[in-house]
Each structure stands twice: as structure tokens, then as C-alpha cells.
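Taking it in order: structure first as C-alpha cells, then the write-up.
Complex shown without one protein chain; remaining protein chains in place.
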Amino acid sequence: MSVYDRLEEMGVVLPEMTPPAASFAPWVRTGDLLYLSGHIARRDGGPWVGQLGATLSTSQGREAARRAAIDLLGTVHAATGDLGVVKQVVKVMVLVNSAPGFIEQHLVANGASEILEGAFGSAHARSAFGASQIPFGSCVEIEAILQVA
Amino acid sequence: MSVYDRLEEMGVVLPEMTPPAASFAPWVRTGDLLYLSGHIARRDGGPWVGQLGATLSTSQGREAARRAAIDLLGTVHAATGDLGVVKQVVKVMVLVNSAPGFIEQHLVANGASEILEGAFGSAHARSAFGASQIPFGSCVEIEAILQVA
Partner (left out) sequence: MSVYDRLEEMGVVLPEMTPPAASFAPWVRTGDLLYLSGHIARRDGGPWVGQLGATLSTSQGREAARRAAIDLLGTVHAATGDLGVVKQVVKVMVLVNSAPGFIEQHLVANGASEILEGAFGSAHARSAFGASQIPFGSCVEIEAILQVA
């Protein structure tokens, strides 16, 4: 099964790449590493605004992280032309817009990790933590480093 | 002196690797780089819960960062089988669970940096900053990139 078959099986439709909202590139490649810029969670064509522990539940945050990871895969597809060249997801950083008492950033981040592991078949290194805010008030932001052929 | 001798001299006992609490790998290797996932500070077998500038002092935070770095070394030992293959610690990111007025993240982070520099004999690049929260309410989280033979 190809990566695209696995994504289809998970019900994932790859989006067009969203152009960066500021002065940076959506990705940069150096050697066999592909660095993906921070991708914010989106809904209804705009930022998914909210804060975990305040206006969003853990399960909503998890869905937001899932969507940000899917957008990130759309960028990887645009960068490589073929997700089949991805050798592994090396490292993922998941920022969770967190009110002071919210401590389930790891559960929110799982929404992203499960898509990525499902697509490529191996687990990645990861950090997840609470950000005091995220651009546009988005609830989740995800960056990643991938190894490509 | 081996890395293990230096650790013993610093009174460090390497722990067994703690399995990740969510959907990710404790480390991923790509080329000669080893990416370590975020390791939260632990005490008494569980997360070391607290916030700098609220419930914990700078010296407590420093001790928490030291323990998280030791756990991280336990993971490096599990990943490599021999800490002697580590060429250098390239980069460390230290997240400090910080109340609004706490501005000594660099002093907290030194608790981790001193163990790592003591073990491997050279200084690493580093960022340290305040997170609004950390998974499980832990007070410190540390991730790292190492170069291995």
C-alpha cells in the first residue's frame, strides 16, 4: 500500500498547500532533511481560533492537531511531488495554545502523531507543550522535520 | 575517563528508559543525528508537577532540569547501547513551566546543561524559555539533538 492509499483508508483528503501568512517559506530542504514551517490549525478556511482549557476541549484540540498534520502533509506533497519519497518523520513539535490549568498537551498532540504514524508506518520523536498564544489565535501549531530520499 | 566514569563521579545513576506516555518514539536517528523527544521532569516515579515563579523555586527547577537531563541520558544509552559513541550534544531546548513573572529560565536550564557538558566534555547550543504549561503539569521539559558515531 502506498502512503496515498493509507491516507485514503484513514479518510484523509490532502489539501492544497496554504501559502505562508508572513515572510517565510513553507519548507526548506537541506541534504535529505525537509524542514516544515509551523502549520497552524485551520477550520472553515481560516485559523481555528481557541485555547485549550478555556474555549476548547481536549478532543477538539486533538481534531485540530489532526487537521494541522493533514495540512502539513499537503505541504510535504507539494515539496516532494510524491509522499513515497519520505523515509521517516524524524521530529515533530506540537504547540498547544493553553490556558494556565491545561495539562493534556500530549493528548492533543496525539491527533497529529496518529495521522503521521498511520501514513508512514513508524513513530517519530516529539515534543508537545503549552504556548501562551499562537499566531492568529489558532489553537494548535505543528512543525516537523522529515527525512526524504 | 569514559562517559560512564564521569557520570559516576557526578553522582549520576542512569535510569531505565521511561516509555513515552503517548503516540511517539523516545528517539529517532537520521544519519549521524539522534533526535530525543521531549523528556519531562520526574520525581518519585511520576511527573514533577509545579510551576516556576508560583509553586517552585529556581533551585528546585534547576534540580528538575538536572533530573530530566539524566532521564534523557538514560534514553540515549538505550538508543545507542554505549554513550561512548556520542560525538557531541548539538542542541538542547529547555521548556520551563513559568508563571508570568518568572524570568530565570536560563538558570533552571543550567541544571540540564551542566550534566550534559560534564558527561560529554563540550558545550551545546541551547534555547530556554517559558511554556504556559507542560504535559501532566510537569515543571520542566527537555529535548535534544546529539551527534553519534
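Chains: A and B, in written order; residue numbering restarts at 1 for each.
The rule is short, and it goes like this: contacts are C-beta pairs under 8 Å (C-beta built on N, C-alpha and C of every residue); 3 or more make two chains touch, one makes a residue touch a chain.
Not measured: the values here are computed from a predicted model.
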Considering the complete complex, of B:23, B:37 or B:113, the missing chain is touched by B:113
Residue among B:7, B:33 or B:139 that touches the chain left out of view:
B:33
Missing-chain contact among A:41, A:56, A:76 or A:95 belongs to A:95
Chain B positions in touch with the non-displayed chain are 31-33, 53, 87-92, 96, 98-107, 109-110, 113-114, 117, 122-132, 145, 147
With the missing chain put back, which residues of chain A would touch it? List them for me.
20-28, 30-31, 35-38, 93, 95, 130-137, 141, 143
